[in-house]
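First the structure, in the form of structure tokens, and then the observations on it.
For chain A:
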Amino acid sequence: GGAKFTCADPKGCVDIAPKDPVRIAYAFVVSGGDASLGTDTKRGSEIAVDEKKEILGHAIELVGEDELCAAEGGQTAATKLAADPKLLAVIGTNCSSAARAAIPILCGAGIAMVSPSNTAPDLTDEARPPEYWCYLRTAHNDNVQGAKMAEYAYEKGFRKAATIHDGSLYADKLQQVFAATFVQLGGTITAREAVGPQDTDMKPMLTRVAATGPEFIYYPIFIQAGGHITKQAKEVTGLENVQLAGADGIFSPDFLRAAGDAVVGFNWSSPDFSAFGAGYGDFLAKHEAKYGEKTLAPFHAHSYDATMMIFAAIEKVAVKDADGTLHIGRQALVDALFATKDFQGLTGTLTCTATGDCADPKIAVYVGQSADPDTWNPGADADSNPMKIWP
Partner candidate 1 sequence: MAILSAHHVTKRFGGLLAVSQFDVEIQENSIHSIIGPNGAGKTTFFNCITGFYRHEEGSILFKGEPLDGLSPDRITRQGIARTYQNIRLFQNMTVIENVLVGGHVHLRTGVFGAVARTRGVMAEEAKALEEARHTLRFVGLAGRGDYMAVNLPYGDQRRLEIGRALQTRPALLLLDEPAAGMNPSETEDLMAFVRRLRDELGLTILLIEHQMRVVMGISEVVTVLDYGEKIAEGTPAQIQRDTKVIEAYLGRRATA
Partner candidate 2 sequence: MNARTRSDWMAPVKSGLMGGLIALLIAMVGLVEVSVKRPILTADGRILLSVGQLLLLLPIILMCYKAVQVFAAGCEKVTDRLGLLATGALSGFFASLVLAALVLLGRVINLRTVFIRASPDLFNTLTFGLGLGGGSVVLLLFGALLGGLVAAITLLPDRIRRPLVLGLALVPLAAILTSALFAGRGFSVPVALLVGVVAAALTFAWRQTQPKLQDRVAALSPSGQRTYQVFRWLLPVAIVLALPRLGAYPSEVLVNVGLFVLMGLGLNIVVGFAGLLDLGYVAFYALGAYAMAVLTSPEMTWHGIHLTFWQALPFAVLASTSAGIILGIPVLGMRGDYLAIVTLGFGEIIRLVFLSDWLKPFLGGSNGITRIPKAVVGSIALDNSPKLYYLILAGCVVAAFVAIRLKDSRLGRAWMAMREDEDVAQAMGIDLIKTKLLAFATGATFSGLSGAIFASKLTSIYPHSFHVLVSINVLGVIIVGGMGSIPGVVVGALALVGLPELLREFAEFRLLMYGAALVFMMLTRPEGLVPEARRKLELHEADGEV
Partner candidate 3 sequence: MALLELQDIHTYYGAIHALKGISIHVDEGEIVTLIGANGAGKSTTLNTICGLQHPRSGSVTLKGESIQHLPAHEIVTRGVAQAPEGRRVFGRLNVTENLEMGAFVRVDKDGIKRDMERVFTLFPRLKERAKQVAGTLSGGEQQMLAIGRALMASPRLLLLDEPSMGLAPILVEAIFDTITEINAQGTTVLLVEQNALIALSVASRGYVMETGSIRLADTAEALRNNEMVRRVYLGET
């Protein structure tokens, strides 16, 4: 052996003995109504782990906690994860409400945290509390995505828009940003509606929206309710020809299944897949082979990227003894994550800002071409479904 390693990291170090695995964890919602969101991201991480196989000669162990998409779930999950002295980093959470409760606890334990699907702007705001120092995300800040859709709509000549959210933080924030931007550009918002995520009969609400005469309806919500709205909007008098649009929460083949033929002509805002690494196709193939079904929600790639980003950072900061023991400084790991630059991920080229926003800011708008989920193949080509149309 060489010189004995001494830990100089202000937040302490994790030592991994020669035969022990490198341990990271996820905190996703894997039960309840939002289970598909969590399962989707969990699988993204699992595939990343499978692909990476090992870090500096150590196996990778992925453990996990259910964050329930709720503050109390986030808090409990984080407390449990924080109790593990060998844990290096957490991928999660799915929901911003869970994140707000989890971040202080994980940061308190010096554990790095990268979320693939928190989109609430305040989490990476300039004014975020200092106790959020360990938190980053690969998901798009709502501020970016909502604004892009508004710009697109205005550019395409729509002047009257309506918004619908489902009482989730994600949807509510997105529609707020959309509305604010759209009004700023000179458009008007005719109606701002809300539904429940489990609601099925949307026609009464749509009838009300129809009475305000919008040209464009933006509902950045999730698949279940999104499917119902899309399908039923076509059945409500006065809305047959209105342009429908959503966000990345429904950018998934399952949405095609849920909405049926009504998705033809539908608009999504989503990361620009034409800018995606070529790996995405491979990823989808692996996913189907491993899990026997298609992806469930839109954030698996973000989760894959978050996991890979963590691996890269670990490799960057780990100090390896002659006997194979790894030493990883916690502060160093977080710093390395924040220093991520031009990282080639599935969702684009990631560069983290000082407040932890790592997502590639390229947002594109897509249009649905077919309702057959088997044709799902987002891109800019003529046979892509959905097809990129903007910018």
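These made the cut because all candidates are chains of the complex that A comes from, given by their letters.
Heads up, the rule we're going with is that contacts are C-beta pairs under 8 Å (C-beta built on N, C-alpha and C of every residue); 3 or more make two chains touch, one makes a residue touch a chain; residues count from 1.
Just so you know, these numbers come straight off a predicted model, no measurement behind them.
K.L.:
Quickly now, which of 1, 2 or 3 touches chain A in the complex? Give its number.
P.N.:
Candidate touching the shown chain: 2.
K.L.:
Can you tell me which positions in chain A touch candidate 2 when the two form their complex?
P.N.:
Checking each residue of chain A against candidate 2 gives 19-20, 30-32, 35, 38-39, 64-66, 69-72, 75-76, 79-80, 82-87, 97, 100-101, 104, 165, 167-169, 171-173, 192, 194, 196, 290-293.
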